[in-house]
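Here the complex is missing a single protein chain, while all its other protein chains stay put.
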Amino acid sequence: MTTTEKLLVSVNDLCVHFRGNPKNFKAQIIKAVDGVSFEISRGETLGIAGESGSGKSTLARTLIGINKPTSGSIKILGEEVSKYSNASLRPIRKKIQMVFQDPYDSLDPRFTVAQSIAEGLQIRNVPKSEISSEVMKLLSVVKLSNSLATRFPSQLSGGQRQRVAIARSLATKPDLIICDEAVAALDVSVRAQILNLLQDIQEQTGVSYLFISHDLSTLRYISKNVAIMYGGRIVEFGNSDAVLTNPQHPYTRALINSVPTLSGVREHRNRIIGEPPDPANLPTGCSFSPRCNESISQCSVQTPKLLQISPLCKVACHVRFPHAENEASEGGKNYV
Amino acid sequence: MTLKIASGDETSVMSLNSVSVSFPSGDGMDEVVHSISFSIGVGERVGLVGESGSGKSLTARAMMHLVPKPGAVTGGAIEISGSAISQTDSKLKWRGSEVAIITQDPLSSLNPLVKVGIQISEMLIQHKGMSKSEANVESEKLLRSVGFPDPVRTMKQYPNSLSGGMRQRVALAIAISCRPKLLIADEPTTSLDVTIQSQVLDLLEKMSTENRMAVLLISHDLAVVSNFCERVIVMYDGRIVESGTIVEIINRPKHPYTQALIASVPNLFDTQRTRLETIPGSPPTSGKIQEGCSFAPRCIRGTAICINETPVLVSNQDLQSQVSCHHPIEWGQE
Partner (left out) sequence: MSNAKHYLAAEADIDISSVSLSFSARAWSSIKKDKIAFLSVMIVIFLMLVAIFAPWFAPKDPLFQYPEGLSKIGAPQGPGSHFFLGTDQNGRDVLSRLIFGARVSLTVGVVATALASLIGVVIGTVSGYLGGWIESILMRLTDVVLSFPLLLFCIALIAVTGPSTKNVVLVIAFAYWTYLARIIRSQVLSLKEREFVIAARSLGLTTPQIIRRHIIPHLIPTIIVYSTLGVATSILIEASLSFLGIGVPLPQPSWGEMISEGQKYFQSAPWLLVAPGVTMIIAVLAFNLMGDWLTDLFDASTKVAQR
């Protein structure tokens, strides 16, 4: 049993639904996140993989309080925050910070580098006299020269901006940093620098990461555990090596088969047909069933639960757990 | 010895001979693409790889004579099927019919106010002189061949109601409608989901094989290029630093930049979790002609000569590969 001390974040059956514009006079509910549960411990990196409509970005924004959960629980260091108002969330916000995808837009173009980072320091109530030195310290953590402190974002490269964004998120001394496709918009050679930097920071400070990416190779490199999201739910979860070398869920397999690898051979692996699902119009039962080449009749009827399939992995699939219905009702291996 | 490209060469679909692209600046012209030469054979799949500032997109635009003003092609010659195309040629009929292009964001190349069917038919009526009804029949066939199960319905839709992958397929249908000899695909899958990306690349491969259409795939993603192309050209700071067959480049890269690029890509199937090698610094953005190798400041093999003398593109014995480096990596004889 994990103690509350080690457990940073504990999410249980989280749902985030939005009301969309009515279509054909019917109210539309967009089920961006539909029943997600996971935990993040101290010093750990959890990776979340998914494509469009998987709900991974909504999940990230809900964790930092931008979106409000519709139902379910979010516990930060043991404190239940899912129903908090903006005001009560303020002290919690220091503990979870986010680095965004777009290095060009996540910094205010009118703020200098130092000003952007200082905003984070102000949240921590760092006294004015110390702000300058703290900014310099943070710049050195992200390996940027002090001379850049007075520059504007438009004068920096994408990689440098992202380092500033990381420095800003470190300013509040968070326990968890959510990286929402933080390296996707960077050049390949710069990407590697940032990934290494993030690992170094983790070693130095013990901060945890929730790393969201569509790129499985990056996730495998940087995270210990990975969650594969599809249609607002987690369809597979476990140790990254295990999941990515021996995927159990048909979607995970298709995803891995689609990833281009650096080989000199034109490979023809099992491709996948169709498009990712529309969160406003999810298929009944398992949202992957229309595209799945292994689906059985149960798949379009009942949503599969995330169940433990091996000591290291969980999967939500009727084909892997044909008798899951019975197990679930007995409260069997259903992980909470 | 630089690679010679015979003019009037009928076996190449397109060849660039010392092409340069420049933009005006405070003091004259800044050359941002320096003297690029390469050729693409009939039905060949060639990849063009580079990061920000490499000039790969500008090269593609130059090939279509679509360099954004006030930039211009300031040197060299471009030939299509052996005949030179001039910048001042007002007809430009070859655009679309001989050479077509698809870009990263299909929504910006598709007209949101015009139905999909009309956009395809337009091409056929313009370039092939078809009548409206003939064009409609052909459009239907094209949409089916790019994977739409119900082409008639798709033809009546507007681009906004299609997903990213679907739009890219429509863009592809428009591009191949006139059976071009060469398709330039400029980062066609960068903004698409991974599963959709593999579908679109499969489709591209199918089109290329069926129609004997050459493809120039431009990407920053070496993995995508390696799965699709037979030959790869690596660009850095407006110059070609290395080119060769895919097998050569991936397994025996000769230029330090190529090697570093390969080493900095995390491998999905790597069990070791070897720490990613990084190239210190960032890709250059100066856009000015400088003597010396522009990669030298970041290169672990750099010496004095690298800073002072610009390396020349040199081919190996059988003209299979070229590298532009004072200290290329030597691989043992096979």
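Per-chain numbering from 1; labels A and B assigned in written order.
One rule holds in what follows: a contact is a pair of C-beta atoms (placed from the backbone, for glycine too) under 8 Å apart; a residue touches a chain by one contact, two chains touch by 3 or more.
This structure is a prediction, so every number in the text was calculated from the model and none was measured.
One of A:10, A:54 or A:106 touches the chain omitted from the figure, and that residue is A:106. If you put the hidden chain back, the residue from A:58, A:172, A:252 or A:287 that touches it is A:172.
Of A:29, A:64 or A:136, it is A:64 that touches the chain left out of the display. Contact with the chain that does not appear here is found for just one residue of B:19, B:32 or B:265, B:32.
Even with one chain removed from view, chain A keeps its contact list with that chain: residues 61, 64-66, 89-91, 93-94, 96-98, 100-102, 104-110, 119-120, 123, 154-158, 160, 165, 168, 172.
Throughout what follows, only the chains that are shown with their structure count from here on.
Centre-to-centre separation of chain A and chain B, using mean CA positions: 33 Å. Only residues 51-52, 163-166, 193-199, 201-202, 205, 220-224, 226-228, 246-247, 250-251, 260-262, 264-271, 273, 275-280, 282-283, 285 of chain B touch chain A when the two sit together in their complex. If you check the complex, the residues on chain A that touch chain B are 51-52, 157-160, 187-193, 195-196, 214-218, 220-221, 241, 244-245, 254-264, 266-267, 271-273, 275-276.
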